[in-house]
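First the structure, in the form of structure tokens, and then the observations on it.
Every protein chain but one is kept in place in this view of the complex.
Chain nomenclature is as follows: A and B, assigned in order of appearance, with residue numbering initiated at 1 for each chain independently.
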């Protein structure tokens, strides 16, 4: 299947495919990068796909190919189960308002609810138990998995993928303090999701106070991310799991926010910046920055300071002697 | 509409309202605070509402008023689309137990499930796909958005707003270690939500082991917050996104927990304290404290220590010279 050269038992039975480290005893795995040699030693896989000329320390069957990574991907394509597809049509248990306008070959899965004046583009799949609020517009070729909630007047572009549990357009977190109590500020804006965006499970993006909370085209958002009201996220960003962005912050294009990053409100993060995991950003960040720490500082500065910190107990001892 | 004085093209077409920074080319925006002058220069808005006497560097239409913030809010009220309302009545696809008692003008949306002996107050809206567990009590004038889950015996006060994906009353995270395995400790308590509380999308509040996990009246909770079993949160608190509070912690009244704060279990946080973003609280906090850092220390101390830390590489160099 991968046109490789096999050494070892050609009758070895295999039942799955996996990376070296997560492989089980009947899996085929592969070594793409020589630096993972140690993982070869520890793997439970019984078949290894490896480069033709690479020395490997492996007891099982070895299949030699030119490009192990490509060969493995080809194998996945050949043996992976076919993707699940959803047939066009409206399931009889779905509740679709008579004023909603559905494009060609839209699929509305069981128990979905589509409210008045919603517009949905061609070939889009609205998953089981989805709620699509009044006057929302969803583009073409979108794929919404089960149990997603869109509040009223949400706008979603074309080819957008939303994973289960996503909530778009909940009220922004805005209150006015009146004598020690918190009076709700009406949140009458909306959420706008660009083309080719993907949003992970249980992520929440709040509607604008007025105007829009916007996610630029091609941006990919992981699970359990919180994006506050009136944020504007640029195009082609990567936002990892458990990131929190407070209200009215502007993120440029091609920005990467690693896991658990927090960004305060009303800031601007420049294009192509990288905010490292768990950083807490409290000030504007110029384009192309790499930031780390809480409060976040440029990456190099963090490394220098952190190296100094780790030496601190030893330095204090020397200082005591010197004194 | 705002009784202002217009300068510039009176025929300028506008299609939306937005803050300076998130505005699109056909939006009206406003300048409430002179310190945002730089945002005026960068805005894409075509109309700006500004104070009568304030110099602004803006090419588009300017409308002068006494109070730009109020004028803009008035404009929002006039042009914002009408809020969505849900008609009273039980949707035919909802499943409502015969032993449930619903008040006057309750709205039960499609596919909601209301279990045995639930009591719901007048004019409350139970959103699409909500699950209201056995013997729960929900007050009057509540608004529950789509896809919310309340486990059995949850108590919710009046005028409570729950956003989509909220989970109230899941089992507390409690196990007893028995020979290296974790034996579940039954969680037979409940959750109690005070009047005028608002809870953000995908937030989870666990039921008590016995007794109650309580949220005091007027407290506002943002998205993706985790509140452990037997916590007692006071009145009129503000809890921001991605905060985690471990079990049995007591939070006073008028406390603010900023984004991604973590609070260990069995602590007491005094009234009117402010815990800054990403702080990790590991000890009791006296009333009126401002805490920062992980482990959290008083704000002033954190600033002093952090300033010293940032100077550390330079100091170490000097120390080396001195030595």
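Brief remarks on what is shown
Keep this in mind: contacts are C-beta pairs under 8 Å (C-beta built on N, C-alpha and C of every residue); 3 or more make two chains touch, one makes a residue touch a chain.
Note that the coordinates shown come from a computational prediction; the quantities given were computed from them, not determined experimentally.
The residue touching the chain not shown here, chosen from A:123, A:184, A:220 or A:266, is A:220. Considering the whole complex, the residue from A:27, A:135 or A:171 that touches the absent chain is A:27. Remark: the omitted chain is touched by one listed residue; of B:6, B:80, B:188 or B:317 this is B:188. Among B:64, B:151, B:236 or B:272, only B:151 touches the chain left out of the display. Only one of the listed residues, B:14, B:119 or B:309, touches the absent chain: B:309.
For chain B, the residues touching the chain absent from view are 93, 95, 111, 113, 115, 129, 131, 133-135, 147, 149, 151-153, 165, 167, 170-171, 173, 175, 180-182, 184, 186, 188-189, 202, 204, 206, 208-214, 224, 226, 228, 230-232, 242, 244, 246, 248, 250, 260, 262, 264, 268, 278, 280, 282, 294-295, 297, 301, 304-305, 307-309, 311-312, 315, 318-319, 322.
The chain not displayed touches chain A at residues 16-19, 21-23, 27, 72, 76, 80-81, 83-84, 91, 93, 109-111, 127-129, 145-147, 161, 163-165, 198, 200-202, 218, 220, 222-224, 236, 238, 240-242, 254, 259-260, 277-278, 294, 306, 309-310, 312-313, 316, 319, 322-323.
Rule of thumb we're sticking to: only the chains that are shown with their structure count from here on.
Per-chain Cα centroids separate chain A from chain B by 23 Å.
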